[in-house]
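My questions will all concern the structure given below.
Every protein chain of the complex appears in place save one, which is left out.
Order of writing sets the chain letters: A, B and C. Residues in each chain are counted from 1.
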Amino acid sequence: MPSETLDVIDRHESAVRSYVRAFPEVFTTAKGHVMRGESGREYIDFFAGAGALNYGHNDDGMKRALLDYIASDGVTHSLDMATTAKGRFLERFHEVILAPRGLDHRVLFPGPTGTNAVETALKLARKVTGREKIVSFTNGFHGMTLGSLSVTGNGFKRGGAGLPLDNAVFMPFDDFMGDGFDGLSYLEHMLSNGGSGLDLPAGVIVETVQGEGGINAASFDWLKRLSDLCARWDLPLILDDIQAGCGRTGTFFSFEPAGIKPDIICLSKSLSGYGLPMSVVLVRPDMDVFGPGEHNGTFRGNAPAFITATEALRFWTDDTLSRAVEKKGAIIEAALTEMAERHPELKPQVRGRGLMRGLALHVKGVAEAVCAEAFRNGVIMETSGPDSEVAKLLPSLTIPEEALRQGLEVMAQAVDTAAAQQAKGASQAA
Amino acid sequence: MPSETLDVIDRHESAVRSYVRAFPEVFTTAKGHVMRGESGREYIDFFAGAGALNYGHNDDGMKRALLDYIASDGVTHSLDMATTAKGRFLERFHEVILAPRGLDHRVLFPGPTGTNAVETALKLARKVTGREKIVSFTNGFHGMTLGSLSVTGNGFKRGGAGLPLDNAVFMPFDDFMGDGFDGLSYLEHMLSNGGSGLDLPAGVIVETVQGEGGINAASFDWLKRLSDLCARWDLPLILDDIQAGCGRTGTFFSFEPAGIKPDIICLSKSLSGYGLPMSVVLVRPDMDVFGPGEHNGTFRGNAPAFITATEALRFWTDDTLSRAVEKKGAIIEAALTEMAERHPELKPQVRGRGLMRGLALHVKGVAEAVCAEAFRNGVIMETSGPDSEVAKLLPSLTIPEEALRQGLEVMAQAVDTAAAQQAKGASQAA
Amino acid sequence: MPSETLDVIDRHESAVRSYVRAFPEVFTTAKGHVMRGESGREYIDFFAGAGALNYGHNDDGMKRALLDYIASDGVTHSLDMATTAKGRFLERFHEVILAPRGLDHRVLFPGPTGTNAVETALKLARKVTGREKIVSFTNGFHGMTLGSLSVTGNGFKRGGAGLPLDNAVFMPFDDFMGDGFDGLSYLEHMLSNGGSGLDLPAGVIVETVQGEGGINAASFDWLKRLSDLCARWDLPLILDDIQAGCGRTGTFFSFEPAGIKPDIICLSKSLSGYGLPMSVVLVRPDMDVFGPGEHNGTFRGNAPAFITATEALRFWTDDTLSRAVEKKGAIIEAALTEMAERHPELKPQVRGRGLMRGLALHVKGVAEAVCAEAFRNGVIMETSGPDSEVAKLLPSLTIPEEALRQGLEVMAQAVDTAAAQQAKGASQAA
Partner (left out) sequence: MPSETLDVIDRHESAVRSYVRAFPEVFTTAKGHVMRGESGREYIDFFAGAGALNYGHNDDGMKRALLDYIASDGVTHSLDMATTAKGRFLERFHEVILAPRGLDHRVLFPGPTGTNAVETALKLARKVTGREKIVSFTNGFHGMTLGSLSVTGNGFKRGGAGLPLDNAVFMPFDDFMGDGFDGLSYLEHMLSNGGSGLDLPAGVIVETVQGEGGINAASFDWLKRLSDLCARWDLPLILDDIQAGCGRTGTFFSFEPAGIKPDIICLSKSLSGYGLPMSVVLVRPDMDVFGPGEHNGTFRGNAPAFITATEALRFWTDDTLSRAVEKKGAIIEAALTEMAERHPELKPQVRGRGLMRGLALHVKGVAEAVCAEAFRNGVIMETSGPDSEVAKLLPSLTIPEEALRQGLEVMAQAVDTAAAQQAKGASQAA
């Protein structure tokens, strides 16, 4: 039975629409790790809003707070006027997140999306230094507006700009070239050599685990060395923790285990906890140099998101969630390793950390086939990487172990099926 | 009694914060045209979320729909997966807004903010044409991310980029130079003359009434001529209706009375109706050229906003609201004219149309003094214009006439007070 | 008889070659105002190396000095080492040109071509101000390298860059729009208005008479007002006197009658006097801010050109040449006026001043036909303007009156012929 809604979308929505093509279902409700379709069918969500739903769909605590706030006619839209909602968030965020981690960063509300945050961070770094170039890394993904796109590696996305993208210099991310190539030595050599063509940059932007770029996890050592390099050259380090932050890798900030304190930190996606648009830029106090209104944005005071974001902080008052992420991450790793071992012909590679995981399959089209087959069998998962070569797992951090194992089982079968199809296709082509 | 919340904000929020400085109050709840402070004090809102709250705060119809949706665990965050919430919005928006106006534009969800929409429109125009330059207009305001900022006129905002802003060419907006100067003839002459240095542009971006730029309303004739010029030169016309659209000037789209059909239309601010982040780009079908995912954004499927946006369309099934806007607009115009006539020494100018109005006062600092005094007396209003020289009025479209008149009375007294202070200051300086 | 040389050129030289197509002759020798072809045919030169041969071909005084210098093994190539040749030029140039005109500019040798000079001037203005944008004017022509091309108006030339050309803002040159439009008021309004999108520029570059742009002569009043505007806004004024300077309009610098003192002056073309590559940038002492070698160029010390340039200064020790230019300019003006009056159907316009003159014919293709016909009858002349709509006259300043009149007679007949062809073509098309 063809869906009327899909038909409406097909007729009226722009051709740029994407996930609706991969997931031809009309979703109605969702709870925790489960999304429900029009027909009543339930799906295990290994996608979690591309990392925006770390606490699952429609968490009851946040839902209650949100309903109460709305019901009481709390201010919904406030730009950067003072509201009790914002005041409480700021206070609590400082108390639960910043202070315990020894961070005295100021909180800048740049508009409610990740790319708003990245654009603001780039502007700030340029204003602070009076310089222009930003060092970014291969397969980095930072957003789709012009400034963020300039520091994003993906060629297809870059092509959408219709402009030469400037003022970014790409350096090899950890392990980009494989063994024996030390990208940070290369970067430092470029900085040291007065004839290298690398003008002293305004800053460096990096993700600790590249989500869109293929679930590439930088080693803690690499991150520490990068941070040291930035300090040595007086380059503001911008940590884009939009996808990997908010607990996705186990700690609130993904960079904590590396022992670094970035100068500027971008958070969004799961920050509101409930999937509501919200974003902040955390700024080292001496870099908080914008004048009043020098950056702004209509939805920078999205109060409902402040309400759920404040409620979401309850997950960070102890280490229960962190330990759960660690445990479930290990379960995934084991499962992926098993899949990889069963299918060496797919040139597999197990990637990621925490609950940001991926199975890279270096045979064209196979990762996409895996995700398609998994969806047919009730698991929502997507690919990432420059060639869509990675089957990506971003389940909510709160997913029950049983559901996680069940989803992994579906995925394992999907890999088997895709491998069989691939073998058949290859033999037919021969 | 100093507010603890203001103190928290002062300690933890970035120095970029702005409105909290002009309005030193902590807002808790809001309804219709009224905002309520911590202390219980009520304010008449002539600011309306900088145009994001055309239907007032927390409209009961939308509130009910929103509460129901949340309570029923409707999908909150969906990227561009299909949801019933999105399907209904698309269908209804087509039915109530597009079809009756003879528009067959496709709806692109670019991310939930205005600047997401503008960036996407610019990318699209560049991709469609294979060209780079965008013609923008003096005092245009289109957003704070790099692409949007490039086409924004305000020098203070531009300075925040820390980069030379390129690929934009500014032309004089209607009446920028005053009588006898026809900016469109100038633009056409630049286009016609092969040596003018104006490379054939990728498009033209314009607001019909410049909100941030000083409440400058283009004449319908000017807009029609601009549209014809774009057609003649095959330049996509991007109508940024983010602030002036959604009924602010009386019709749903601000450009309707000019009898034009822009190729690309940006909507945001009041689109969700409830102050929730939402934005669309409406694209002429033959310009809908992005491939799947060539532009994207985490919060492009903010379902709660789809719910309220669908409900907000109830205002557009007949012309009741339009007629109310017209009537209230006339009330404001009369009041501003009276203020202007009472104070020729302030070099006043009455500006705007619909419920997007302003009183320009060409004596340094006076418009700011007016707004400050109005706030002290319980009316929230802000300045706009390159020198903050315009006291701006953006009340909700649904404000009762009585409240409107009451607010205008406060404003009139504020003008008197500011004029007296100014006279005193001037005489002391002499 | 087909020329072997033309055949060689056709086979081996790039398709970019241009004048050889308009003038299908192989030139062997030249003297004064006469060029001689392979076949022995002589041509009156109304082109003068596009303004590089103001003193005619192979002036005897310079020739003697040049032969002596070469014969005596004077240093030929010297970068910016000290040579007696350079020392003498600097001393004499100061004595004859700069000092009498109250200029204390320093002489920068940027490389021997006009575009080297313009690029250097732009770099300098940007370094001095710390700003980026350069205001240029419609139909300005400043060179073909990336920086110079950015401030050049011609669309065909700009297209050759293969890049969006940035950091230039084009303003209307004097009389660009015709009566009633005051371009400088527009520029000043753009500068004054904080929302105009015109970032405070690094400088303004202008020609007094646009040679390539169509022989558009700015009024002295306009130049004075531009100079005052630059002073008011602290914008370095770069006077590109490459084509109009060195006496072409009667005075050594073309801007003298306007009573202005530009901050930075570019000279080239006729500077060496003999057609040898040479160029200087004259810099107000406080703007002479480059460090040693911050700009350089292999041929910045082309000593043979210094020798002839020094000799060429003999023309400027009294006003004989200036008066001759004035007189011959009047002869041309009278002749062009007569041609114009005889052919109103060609929509003619007489342009220029001094010996930089043109007859604009606003009927497509006619100016080119005039030049082609003139060449067939022994006069070398070229078109200019964005649509090649101007038949341009740049005879050497030293051309005898008789030869001038003879050439003008040929041109007048060429206009008659082209007009007749045009009329015939038009009647056939009807």
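FYI, a residue touches a chain if its C-beta (ideal position, glycine included) is under 8 Å from a C-beta of that chain, and two chains touch if they have at least 3 such contacts.
Predicted, not measured: the structure shown is a model, and the values here were computed from it.
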{"item": "Which residue of C:S148, C:S196, C:S227 or C:T310 touches the chain not shown here", "value": "C:S148"}
{"item": "Touch with the omitted chain, as defined above, among A:A71, A:A99 or A:M177", "value": "A:M177"}
{"item": "Positions on subunit A contacted by the hidden chain, ascending", "value": "132-133, 136, 138-140, 151-156, 158, 164-170, 172, 176-177, 180-181, 185-186, 189-190, 193-200, 213-214, 385-387"}
{"item": "In subunit C, positions touching the absent partner", "value": "3-6, 8-9, 12-21, 23-31, 35, 38, 49-53, 57-58, 63, 66-67, 70-84, 86-87, 90-91, 93-94, 106-109, 111-116, 119-120, 122-123, 125-127, 130, 132, 143-148, 150, 156-157, 159-163, 167, 202, 242, 268-269, 274-277, 281, 283, 288-299, 302, 304"}
{"item": "Subunit B residues touching the omitted chain (full complex)", "value": "163-164"}
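Going forward, only the chains that are shown with their structure count from here on.
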{"item": "Farthest chain relative to subunit B (centres taken as mean CA coordinates)", "value": "C"}
{"item": "Rotation, 0 to 180 degrees and nearest 5, that superposes subunit A on copy subunit C via CA atoms", "value": "180"}
{"item": "Interface residue overlap between copies subunit B and subunit C, same or different (over half shared)", "value": "same"}
{"item": "Centre-to-centre distance between subunit B and subunit A (centres being mean Cα positions), rounded to whole Å", "value": "31"}
{"item": "Subunit B and subunit C: spacing of chain centres that average the CA atoms, whole Å", "value": "49"}
{"item": "Junction residues of subunit B - those touching two or more other chains", "value": "132, 156, 167"}
